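Reviewing the structure listed below.
Apart from one protein chain that is not included, each protein chain of the complex appears where it belongs.
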Amino acid sequence: MIDLVEVSRHFDGKRQVVALDRVSLRIDKGEMVAIVGPSGSGKSTLLNLIGGLDRPTAGEIVIDGARLNGIDDDELTRIRRDKIGFIFQFFNLLPTLSCLENVALPLHLRGWPRKRIEARARELLELVGLGARLDHLPEELSGGERQRVAIARALSVYPPILLADEPTGNLDSHTGEEILALIRELHRRLGSTVLIVTHDPQIAASCPRRITLRDGRIVEDRRQ
Amino acid sequence: MNRLCAWLLLAASVGAAQEARSIVEEAQRRTRTQSQRYEGTLEVIGSKGKIAVKRWRYERLGSHGSSKAVLRFTAPPEVKGVALLVHNHPDRASDQWMWTPALQRDRRIALQDRSTRFFGTDFSFEDLEERDVDQFDYRLAGEETVDGALSWKIEAEPKKTRASQYTRSLIWIRKDNYAWVQMEGYRGGRLIRRVRYLDLELVQGIWTARRLEVTDFTRNSRTVLRVDKLEYNVKLSPEEFTLQALRRES
Partner (left out) sequence: MRLARLIGWPYARKHVLRTCLTVAGIALGVAVFVAMHAANRAVLGGFERTVDRIAGAAQLQVTAGGFGFPEEVLERVQAVPEVRVAVPVIEAVVDTGLAGQGSLLILGVDMTGDRSLRQYDLESGEEAIIDDPLVFLAQPDSLIVTREFAERNRLEVGHRIPLMTMEGPKQFVVRGIMRPGGFGKAFGGNLAVMDIYAAQKMLGRGRRFDRIDVAVREGVPVERCQAALRAALGPGFEVEPPEARGAHFESMLRGYTFTVNISSLFALFIGMFIIYNSFQIAVTERRVEIGILRALGATQGQIRGLFLVESALLGATGAGLGVILGGAMAQLSAAYIGGLLEDVYGVAQHVEGAELGAPLIASSAALGVLASVLAAWIPSRAAARVDPVQALQKGKYQVLSVGENRARRRAAAASLAAALICLAAGRSAEAFYAGYLLAVLTAILLAPTLSLWLSKLLRPLLRWLRPVEGTLAADSLIHAPRRTSATVAALMLSLAMVIGFAGMAGAIYDSVTQWMDQVLNPDLFVNASGSISRRNFTFPASLAHEIERMEGVDQVQAVRHARVIFGGVPVSVVAADVEKLASKVRRIVIQGDLDEMYRLTAQGRGVIVSDNFADLRGVRLGDTIALPSPSGLVRLPVVGITRDYTDQQGSVLVDRSVYRRWWQEDSADVLRIYLKPGYSPERVRQRILEQFAARQRLFVLDNAEVRREILRLTDQWFGMTYNQIAVAVLVAVLGIVNTLTVSITDRRRELGVLQSVGGLRQQVRHTVWMEAVGIGLIGLVLGLALGAVNLYYTVEMVHRVAGLRIDYQYPWGVAALLVPGMLLVALASALWPAEKAVRGRLVEALEYE
């Protein structure tokens, strides 16, 4: 499902920073993987590269059979929107849009017919347990609820891959549990490949596969 | 214009009036004639020695104070036919008109600025105007020999009523015949112009200079006027000294 071959990512600044250093990795369909490591170890960079938000300095990335190297921004976006759902630590909901609109956003971007979008968005919000909050604005929701909306948005087209960057990092532990449970539930029900970047050992422990990064390299890749 | 005649026509003397004013008066008396005609040749010698020649024919009726005169240019070709009519008045500035044949028009020339040069010569309009005895105060400044002749040297200052470009002038009048021999005009102590009356000749009983030499010290140029075919008391009709006549005779 996800193939990385010798992927490096450098950041050029006054001092060159090597965020990822020749990382090779293969993740199969339906896996649920936790990526752990101290801050600055390259976790988020890895996730962004897989999600097509960023491009590698060197190496090759193949997502669901599509090579990301050498394609233009719009093709990258198309791959992203068809195959990948994002869940962010800070939710990244658009504050001026209602829950329904936020969830509908990717569908609109795909140019779906309105009726179908409406039906899908409701379905998704019900799936994450927010069927009653369709018209609320993000600011009227609790943190957990917001993340649920974000998850619903990430699932909009039921993408084969779900990427979550510290999905519980901004939530209290109880709510974090709930969100994690939701993700696990969705993983089970939808069979998506899930990657979670976290530094929470508990979450990491709950994933079947755990990859540990340090200084841009994989130092451990353990299935548990 | 008449001033020119006044100088041209100074003639020999009667008695010896020692007082300055009476000398000038006597000089004026002796030049009084009914009319006059002559042909003048004017040579303007510029500071670089370049010479320009003009010729005219001159006729005058009456004398001092109320004379009338016509001056008609005969050369060079570019001014040929241009004529000047002058009416002198005893009490005010003269009236002058000019006829230009090319335009078939006469124009009045207002003599407003007396220091203006007379048509490119070293004479100023004022130098050519009649200088009436009564318009100046005189003082005898001694005796000098000019061109070999003993002369009175008289200083003249314009009266307040008279506007002049000169603050002071000096006149030399020959003692033997009351003829003007030289005039110098000063402005603020500086010599502006000198007129010399040369080649004195007795014409019809009047001592007349046949050659006038004017030097302009501000421009450093000289004009010489030669007077030919001079006649006094010729028969002239007053009709010839009108604007109509001026237009007719073009």
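We just call them A and B in the order they show up, numbering each chain from 1.
One rule holds for everything that comes next: contacts are C-beta pairs under 8 Å (C-beta built on N, C-alpha and C of every residue); 3 or more make two chains touch, one makes a residue touch a chain.
Being a predicted model, the structure only gives us computed values, none of them experimental.
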(message) As a test of the contact rule: which chains in view would the missing one touch?
(response) A, B
(message) From the list A:3, A:101 or A:145, pick the residue that touches the absent chain.
(response) A:101
(message) By the contact criterion defined above, which parts of chain B meet the unshown chain? Give residue numbers in ascending order.
(response) 44, 46, 50, 52, 73, 76, 78-82, 98, 100-103, 105, 107-110, 112-113, 116-117, 119-120
(message) Across the whole complex, list the residues on chain A that are touched by the chain not included here.
(response) 48, 51, 53-54, 73-74, 77-78, 80-82, 86, 88, 90, 92-94, 96-97, 101, 104-106, 108-110, 114, 117, 153-154, 156
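Convention: only the chains that are shown with their structure count from here on.
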(message) Can you compute the centre-to-centre distance for chain A and chain B, using the mean CA position of each chain? Integer Å is fine.
(response) 120
